[in-house]
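A single protein chain has been omitted from the complex, and every remaining protein chain is retained in its original position.
Think of it as A, B and C in the order they're written, each chain with its own count starting at 1.
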Amino acid sequence: MSAPFGRRVAVVVSRVELGAYVVLEVADDATPAAPGQFYMLAAVERWGGGEDERPFLGRAISALAARGERRVAFLLEDVGPGTRRLCELEAGDDMYLVGPLGRGFVPPEDGQEALLVGGGVGIPPLAMFQEAWGGRALLGFRDAQRAPGASLFDNPEVATDDGSVGHHGPVTDLLDRVLGEGGEFVLYGCGPPGLLEALRVRALRHGVAAQLCLEAPMACGFGACYGCVVETTEGYKRICVDGPVLDAAVLV
Amino acid sequence: MSAPFGRRVAVVVSRVELGAYVVLEVADDATPAAPGQFYMLAAVERWGGGEDERPFLGRAISALAARGERRVAFLLEDVGPGTRRLCELEAGDDMYLVGPLGRGFVPPEDGQEALLVGGGVGIPPLAMFQEAWGGRALLGFRDAQRAPGASLFDNPEVATDDGSVGHHGPVTDLLDRVLGEGGEFVLYGCGPPGLLEALRVRALRHGVAAQLCLEAPMACGFGACYGCVVETTEGYKRICVDGPVLDAAVLV
Amino acid sequence: MIDFCGIELAHPVINASGCFDVLAARACFGEELIERFPFSAYVSKTVTLAPRAGNPPPRLWESAAGMINSIGLPNPGIEGYLDEHLGEYAKLGVPLITNVMGSTAAEFVALLAALEDRSEVAAIELNVSCPNVATGLDIGADPRGLRLLLEELRPLTQKPLIVKLTPNTADVGACASAAEEGGADAVSLINTLRAMALGYGGKPWLGGGSGGLSGPAIRAVALAQVASVAERVAIPIVGMGGVSSGADAAALLEVGALLVAVGTESFRDPAAGARISAELARLFAENAGS
Partner (left out) sequence: MIDFCGIELAHPVINASGCFDVLAARACFGEELIERFPFSAYVSKTVTLAPRAGNPPPRLWESAAGMINSIGLPNPGIEGYLDEHLGEYAKLGVPLITNVMGSTAAEFVALLAALEDRSEVAAIELNVSCPNVATGLDIGADPRGLRLLLEELRPLTQKPLIVKLTPNTADVGACASAAEEGGADAVSLINTLRAMALGYGGKPWLGGGSGGLSGPAIRAVALAQVASVAERVAIPIVGMGGVSSGADAAALLEVGALLVAVGTESFRDPAAGARISAELARLFAENAGS
């Protein structure tokens, strides 16, 4: 299913704060996104003029959910001028939207149990995954301001770096426990680079498959600029079109 | 009286729409401005990212009034990305302020009658003049959306281009009538280039003095860039430091 | 219809080389891309003799009103291009321009030879200006060398040769003039300005060390360079650099360009080419009316 060609204007229909995160719901009647797909977003008004006279380019943001009809939702954390401006948007504001883009997760085969391992603002693709295909969610957050992100999941197990909510330590502690219990697992991961690397190593060690949702600075999101590459066993791959979800086995 | 050195942050305390214009009142306890002086203004947040990725530089805006204590007011018309952003500011928003800058009007001598001839968004220096030193206000506006600017004056005579309010025609019609009545006049003018030129010509013709408040694109407002020059009988003069008010006799 | 070196184009807006990958775009946007193809001709990304992997990431830096790229010309090499890409591009239904870069004159000769009997290729753009590869820059910045290169290449092909000039030079007009004297059929400019950004800890951010600046930040530089080239040459000019609206495109045409290419703005809006060409048509209609 392909995305509409070009950038369209969509209206923000709701803005909800979820701890340190902001959830924006946007009216859009294009093809719904699949779990792991993303959109390139920009504010229609005042995109620019922030820190270092940025943002200039759109920002890649994962679909959080295709809630109900003709809606797409996003989870945002203010980490720089682009996400700051997006986080500011209110219901009624206009947003530019390109997408859905990229290749999302492949669902598990019968008999396999999906382990969804997410960190911080990397959770949206996994929340959407769980909604579509189920799976057991193991989530890591920095602190209690971010742990409310877990409310997007059914029966999540939570770890926080500062121990304020759930297990005190990295989410990989939870994963190691589950992997230790044994089973036919497939790992689905999304989060900061360190977490993805930890998942890749565990997938190798335990001989389980892992699909990882990667990030890189992106200029276009549709394969035009060759800017978002990651090194794989088959050379550089563009994360925006060959990913963002890649099999851990191809990463080097 | 000199302006504080540097750019300071000031808070917008009120925003009122006056027809097509916006009046912003800003809290500031520096030296009050004299009639004809101006400030360089910019929004603290999101200055940039508008049309053509502008605004970038501050915008020269005349003081409208030093109303009450520790306040300065401005009258704005949205004519481009800079004034658009300033017009958007609400009470509580931060603004960068440099000023007061430039040389304002010199009050009339005893026995002289000040004729204040203003056009459109050029009226603020004249409103401030009238508050300080009196004078008879002749004001021209494009239409009924702009004519409410006249409410800033005592006993103004109004002309509009479309005849919707007051005299149907240019404000110079009003002026010609008054000049025809005879008297010891001094002209004080501020408005679009065409109006200023018409005032210069009439001042020459009737042998009366005229002080004109000029405009030019400005980068700095404090004489640093040499960008805002106008040709005079003594060569190029910087409008920001040698003006904005210049004697019509020096203009060529 | 515009006659560009004997090629008929429906409107004056084409893509800038390396800023639109139709194969990837088609995978993302499906047939709508073809039906609403935004450009009146399609310019390939730079092709070299041997395949290139490109520079290590990170390859992008967002700067004030623009971006810096250090992509490093990844491409499948001329053979891969001819075997895998060209046939697909031909389905677009617009004239195709192949952009090539050699690090020596002999490489350019071989590239031209490989393209000569491919009728799908309507014209060839010679990239003598890429700031990421030392050789491209050196040829393009030296008028004499550029003329000699063109004199060598011109007899080797029937196809129009467009020279993509480097903006990183003291006198771009002299370079354009040298290209014209050497037999170039058109010139295109500007390529990206050499630029750099530091990341955390003060180390160069880009995997390639430095890169090229594009986008609105360079628009006014592009306008000046196109204007000065237009004063020096009679051959058609493809103007580019920071074009993001019909007004920007109109300005380049006003100072002497025949075509306008859109690069970075397509990243922000994949259909930017079509929007810009529509805005341009509207501006022309307004001016004709007044």
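Following the convention adopted for this analysis, contacts are C-beta pairs under 8 Å (C-beta built on N, C-alpha and C of every residue); 3 or more make two chains touch, one makes a residue touch a chain.
Since we're looking at a predicted model, the values are computed, not measured.
Visitor: Taking the complete complex into account, which shown chains does the hidden chain touch?
Guide: A, B, C
Visitor: Of the residues B:43, B:165, B:186 or B:218, I need the one that contacts the missing chain.
Guide: Answering carefully, the residue with contact to the hidden chain is B:218.
Visitor: Using the touch definition up top, pick the residue from C:7, C:25, C:41 or C:64 that touches the left-out chain.
Guide: Touching the chain that is not displayed is residue C:64.
Visitor: Which is it among C:169, C:188 or C:266 that touches the chain not included here?
Guide: Among C:169, C:188 or C:266, only C:169 touches the chain that is not shown.
Visitor: On chain C, what residues meet the omitted chain?
Guide: 61, 63-66, 68, 137, 141-142, 166, 168-171, 193-198, 202, 210, 213, 215-221, 223-225, 227, 242, 250-251, 254-255
Visitor: Contact with the hidden chain only, please: which chain A residues?
Guide: So the residues of chain A touching the missing chain come out as 52-53.
Visitor: Determine and list the chain B residues touching the chain excluded from the picture.
Guide: 2-7, 42, 48, 52-58, 96, 98, 101, 216-220, 222-231, 235-236, 238, 241
Assume only the chains that are shown with their structure count from here on.
Visitor: Counting only Cα atoms for the centres, state how far chain B is from chain C in Å.
Guide: About 47 Å, centre to centre.
Visitor: Could you put a whole-Å number on the gap between the CA centroids of chain A and chain B?
Guide: Result: the chain centres lie 52 Å from each other.
Visitor: Residues touching two or more other chains, restricted to chain A: which are they?
Guide: In chain A, residues 48, 53, 56 touch at least two other chains, as defined above.
Visitor: Could you list which residues of chain C touch at least two other chains?
Guide: 65, 216
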